[in-house]
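Here the complex is missing a single protein chain, while all its other protein chains stay put.
Chain IDs A, B, C and D follow the sequence of writing; residue 1 opens each chain.
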Amino acid sequence: MRKAVAILLLGIFGYYFASIFLSLPFGEKREGVGKHYLENTISETGSVNTVTSIVVSYRGFDTLGEVTVLFLASTGLGAILFDVRRKKRNEQNASPIVRTTSTVFYPMIILLGAYVFVHGHLTPGGGFQGGAIIATGVLLMFMAYRKFEANHTLLSVIESLAGLTFVTVGLTGLIYGGSFLVNFLPLGTPNDLVSAGVIPIIYIAVGFKVGAELTVVLDDMLKTIR
Amino acid sequence: MDWMAFLVSGLVLILIISAVFSIMQKDLLVAVIGTAAISVVLSILFYLLQAPDVALTEAAIGAALSTIIFLIAIKKTDRFEE
Amino acid sequence: MVEIMISIPVIFVTIFVGAILTYLIKLIMPKVEAYFALLVSAATSYMAFALPKTESIYKFNLGSFNLMWGNNEYSHLFAMLVAVLGFFVVLYSMDFMAGKVNLGFYYFNLLVSIGSMLGIVYSQDFLSLFIFWEIMTWSSFMLVIYAQDEKFSVGIKYFVFSAIGAYLLLTALVILYTNSGSFLLEDNINNFIYLSSQNQILVIIFLIIGFGVKAAMMPFHVWAPDAYKAAPSSFTALFSGALSKMGIFGIGLVLFKFAIQNTDYFTYFQFALAWLGGITALLSTFYAVFQTDAKKLLAYSSIGQLGYIIVGLAVGTPLSIMSALLLTILHGAFKAMLFMSAGAVYYRTGLLDMNETRGLIRKMPLTFLTALMGIITVAGVPPLGGFVSKWMLYEALIQSNYYFLVIIIFVASTAAFLYLYRFIFSLFLGQEEKEFENVKEVPIKMIIPMLLLAGFTLAVGVVPGFVLEQISKAMGYLGIQTPNWENSVLFSNWENSSVNLMSVATSIGILFVLGAIFLTIKNYRSTRYVTTKDIHTSGEVPTENENLTFAVNFYQPFERSLGSVIKPSIDRIFNLIGKNIESAADYLRYIYTGNGQTYAMYVILFFVVLILFADLMFGFKF
Amino acid sequence: MEFSPVHYIAVPLFAAFLIPLVGKVSKELVKLIPGLVLLYLSYGSIMLFPKGMENPIIEIIAGFKPPFGIALYYGATAAFLVTLVTLLGFVIWLYSYKFIIREPIEKYYMLFMLLITGATGIMLTGDIFNLFVFLEITAIASYSLTAFLRDKDSAEAAFKYLLIGSFSSAFFLLTVMILYTYTGTLNLADLASKADMIPANAKGFALLLVIVGMGIEAEIFPLNGWAPDAYSQAPSPIGAVFAGIVVKAAVYAFIRIIFLFFKTPEVLHFIVIIGLITLIIAEMAALRQHQIKRMLAFSSLGQMGLVILALGIGTTESTSAALFQMFNHAVIKAMLFFAAGYLVFHSGSKLIDSVTGLGYDKPITSFFFSLGALAIIGLPPFSGFWSKLNVLISIASEGEILIIVLILAASVVEAVYYLRIIGKLYTRKEIDSNPRRTPISGLLAMGILAIVIIVIGIYPDVLTQWLQPAAENLLNSEEYIQTGLF
Partner (left out) sequence: MLYYIGAISLILIGLYAVLVKKNLLKIVIGLAIVDSGLNLLFIAIGYVKNATAPIFSSESLTADKMVDPVPQSLVLTAIVIGLAVTAVALGLVIRLYDHHKTLDINKIRQLKW
């Protein structure tokens, strides 16, 4: 019954939905703010990766919100699972192969993550991707060593400091540059590692923050009963 | 039809099939693998759509992290759908 | 100096701030609050008396609306009623309520309700009238629930009806406001004719029902008996005596300031309202007969009397209006007396069930006297005031050719004897009982207001002129030409003769006295004092304290013959409506199934319905 | 550093990131920080408020002019609502101070602060995608706070909220997509000026998506199934935040978008009808509730229905009346949630029946509840009366008598269930005196709200003078476009 109703409703919904989007020409160039970004990214932000310049500079406020969302997720998960967790994991370690591999790969993955967010303004990738990669690395260790404990204090300090860095950069911009999150550092030469003003700073902060937050999320979930 | 369109249609087909598979599968573990497959395919599609940033994100977040937290959740609850 | 001091804002500040202070004083110094409340109400009453009737106008703006307070003859009449009764009730409460819990709450609400009634009559605009109306409603609601224990529906019923009335009122006010752009009474009266005819009728009906609910007009009376019973007797006196009169105040205003402008339909309104009043009077009298609870009995009686008043207003001849207003004042006095005496009985015995009380006449003679004078007034027997007003009403009705209504009213007022007799018999007459041996007369602070009110009814009966003077001025405000009258002489239009009420009253009074003497003499012989052992009870010898006068099933034959007609009452219809709404609400609640997925389905369903609607109705072109 | 609108977002975020660090040092400090932040913001609001009332303040973020960068739009309406939110937020913090005794306290305050930030962001932002981000912040904070308490019902409520909330965000994201696709911009003012570029069917589809997507957050009728659960299961101060802050932000965003892009008579009629249906169904459903907070939740839905209805009328009078009603609802419902929180705490049960007789045992809390109940029904001389009166007058001047009658019929129902509780509170019953007392901070919070209710009830002009510019700002799309784009 429910199935039939759902299929009927989704059929009608899908029909109209498709009729709107399928009439949209695919791969056509459209006018809009995107053009402006592409044309001015280097002169205005110094970042060659336009996506990064949009994410961190033009729409940096969104990114602050995005970081906040992740922060909320880790905080919220902590609140939601506060009573459910409490049990130490007492299972066996994984097989020696996994352990060795993990130990070898762990620093490499962390390094990869760091590379990704440090080069956010030059190559694809950035704080979020890098942070996620770092968290994956930590997860590997979680899986390999059952006794591997994430240092919660350290993580939350990293989380806080990274968040504070982001907001402080923003507020510094407000004081020195006249508006929140403004790029108050020199832009440098495009395609240099040290360029694009505050973008690397923000992305590094975001990278640390995301890495720490996702680790906390994983840890929170792993620590629950069963 | 060039090979590009062929590739894309193949990927989209995989996408749809794995989506249907993952919601039909009674074993949630397998279903989650299905969603991971969706993410991987999506990631490739993003790359083909000239969005390397998004592709990287989808791979790191969608395919890896999101799958992992699903797996953890399944481990903490029931593996099989009644 | 004093003249400057006394203005309407000062009155309001006195009573409302006084109310709050009373509440606070109760918290700090218990036992003092009653005296403080008395002081506040005395000051207020004094100022209400001394308030100049015409010049004291106070204008101000609130929330972008122009508001105005002012006194006029019509307001003054009602203000007097409120002020006097309010003061008496506070005085009466001092002993009556002594020792009860939460007295701060009681006095606060009592004073607020007195203040709000004054507010209603002094309002010269509909907005402040409505505001005070609602304040009156909730403060009286608080007093109704004040004494209740584990019985909730009473207060709710009162409030629901009040809310319905108030919201109809509000709707009407809002319509009027959009017409005239102002809430001032004057503007609305002047601009009323510009309203479309349909809206005019709507407004009048809404206003009349809105005010009528408070005046316990049928079929909106069902809250009254329960609410009157539930409230403390001291407050019931004010409730029935003054608060319900606010409805009359409003109806008078509506009929003669607004409805009269709609010439096409005015006669229909009059006719409908007159009949409504008549039916109210008749039915409530029958209901009253069947009550076993003294306060409920009085409540129904009160509804009936308000019915007379409504008839009087509706008939709309000068004489009938005058009678209605006179009855308004009188009813305030005698119903307060009756409730107070019932309260006095309750104060001493803790009983209100007429099946259980009896024989208190010797224990509480002054209370008995008050009650007796009260019922004589209700019945309209000379020489008390009730007679005057009834006489006027009959005359007015006959003049306006409402012959059938006269019969109804007459039947109702005759039937009133039945319940009044029962009231006085079961409370005060009959055999004395052991359990009431220690009952004493109530304290002086309760007696004084009762006796003063009784004196007032007597005065109205003998020299109605001093009240009629104020009434005729009030009628002047309503734009009604007053009938000729002198201090105790009423010039009838009836074949141009004049009726000296005094002589009529005296003659009827003498008749009654003679009759009483005759009966006494006649019965003197046949009366014999018996001991309990002297009665033949089928061979059994009754014990000493066995009760031999019965007030149980007092009117059983009557009830048997009429009960089936009256029982499927309006009360039940309303209960049915209420039940149905509640069960509808219950079904509606099932929409919220508790299943998150169903809610998700609603979202999609809603979207699909919208999309189909948008496509089929508008083709996506809004 | 002069106070500017971005402080509303930056400062609480800074504090929220700071709390975990401070938490390592002292728990008491954790409790104090939100209060200090909200106090600072309240102070700033009062400074900024008159300026915002005169001329809209556009604050550019990151130094890029709109439409290229994100800008905050602090117009009269936003000024009015944001000031309300910060002041109310402070009172709610005051109430939480002693009410939240359950660990993890620092997480509670972080989430609480971010929830208020999110709501403020919704009101301030001038960019549609940024709006989406703030909606998500608000939503995720809400989900987490709904599940904050230990019991299983709270988790259930939070899951339902999340499920429906995900629909909301998906639909809203789709709207953003459609609008961006056809106009190539994300700035609200720019979008509004280019709204004609969107073909009719796409625009219609976007409208429906907005109605459903934002309607979920604004709690219109068939979409509000999550709301009673979430309101009733969240901790009481959070219930107050939902009723007083979150839904206000959602309704504001909803109406702002509708007025900017889709302001046609048909749409407005539809909004009136949907508001009316919401009002009636919610009040009816509230009538038969057994739990006090769930009843308050349904009442809240009804009140928001009234607000939406009034906004749908679309005249200056009705809009200002609606804003007035929003204000009153925020203040009064917060007070009711506060008082109900302690009534539930004192009686030890969520059921309405269990409050019987508490009026004598806990007179002050009961008094505040009664005051709130009388005010929300719209009885004078409390603030609720004026807004209801203004709403009715604005409807009557459109000649819709039937709507008035229906609203008032719903109000009668409302009166019934509120007074039923008052009746129970003041019914005599032998109950064991309960040693628990309502703490001073809770009483202080309720006292502040009570004073607001009474002062505005007696002298509404304190507030009404600000309503006119706020309403005009909300209605005037032209001005929004011009000022928003420089």
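Operating definition for what follows: a contact is a pair of C-beta atoms (placed from the backbone, for glycine too) under 8 Å apart; a residue touches a chain by one contact, two chains touch by 3 or more.
Owing to the predicted nature of the structure, the values given are computational and were not obtained by experimental measurement.
Hidden chain, full complex: it touches shown chains A, B, C, D. Contact with the undisplayed chain is limited, among A:101, A:123 or A:172, to A:123. Checked against the full complex, the candidates A:69, A:110, A:185 or A:198 give a single residue touching the omitted chain, namely A:69. Touching the omitted chain from subunit B are residues 5, 8-9, 11-12, 15-16, 19-20, 22-23, 28, 31-32, 35, 38-39, 42, 45-46, 49-54, 57-58, 61-62, 65-66, 69-70, 72-74, 76-78, 81-82.
Subunit D meets the missing chain through residues 129, 133, 136, 139-140, 143-144, 147, 152-153, 155-160, 162-163, 166, 169-170, 173-174, 176-177, 180-181, 186, 228-229, 232-233, 288, 294.
By the touch criterion stated above, the residues of subunit A touching the omitted chain are 2-3, 6-7, 9-10, 13-14, 17-18, 21-22, 24, 26-30, 32-35, 37-39, 41-42, 48-51, 54-55, 59, 62-63, 65-66, 69-70, 72-74, 76-77, 80-81, 84, 122-124, 128, 190-191, 210, 217, 220-221, 224-225.
As a convention for this text, only the chains that are shown with their structure count from here on.
The greater number of contacting C-beta pairs, out of the two interfaces A-C and A-D, is seen for A-D.
For the pair subunit B and subunit C, the distance between mean C-alpha positions equals 77 Å.
Chain centres here are Cα averages; for subunit C and subunit D they lie 43 Å apart. Under the contact definition stated at the top, the residues of subunit A that touch 2 or more other chains are 16.
Shown for subunit B are the residues in touch with two or more other chains, of which there are none. Contacts from subunit B toward subunit A in the complex involve residues 51-57, 60-61, 64-65, 68-69, 72-73, 75-77. Across the complex, subunit A meets subunit B through its residues 49, 51-52, 116, 124-126, 128-129, 132-133, 135-136, 139, 214, 217-218, 221-222, 224-226. Every residue of subunit D that touches subunit C in the complex is listed here, in rising order: 159-160, 163-164, 167, 171, 200-201, 203-205, 207-208, 211-212, 216, 222-223, 225-226, 228-229, 262, 264, 266-267, 281, 284-285, 287-289, 356, 360, 374, 377, 379-381, 385-386, 389-390, 392-393, 395-397, 399, 401, 404-405, 408-409, 411-413, 415-416, 419-420, 422-424, 426-429, 459-461, 464.
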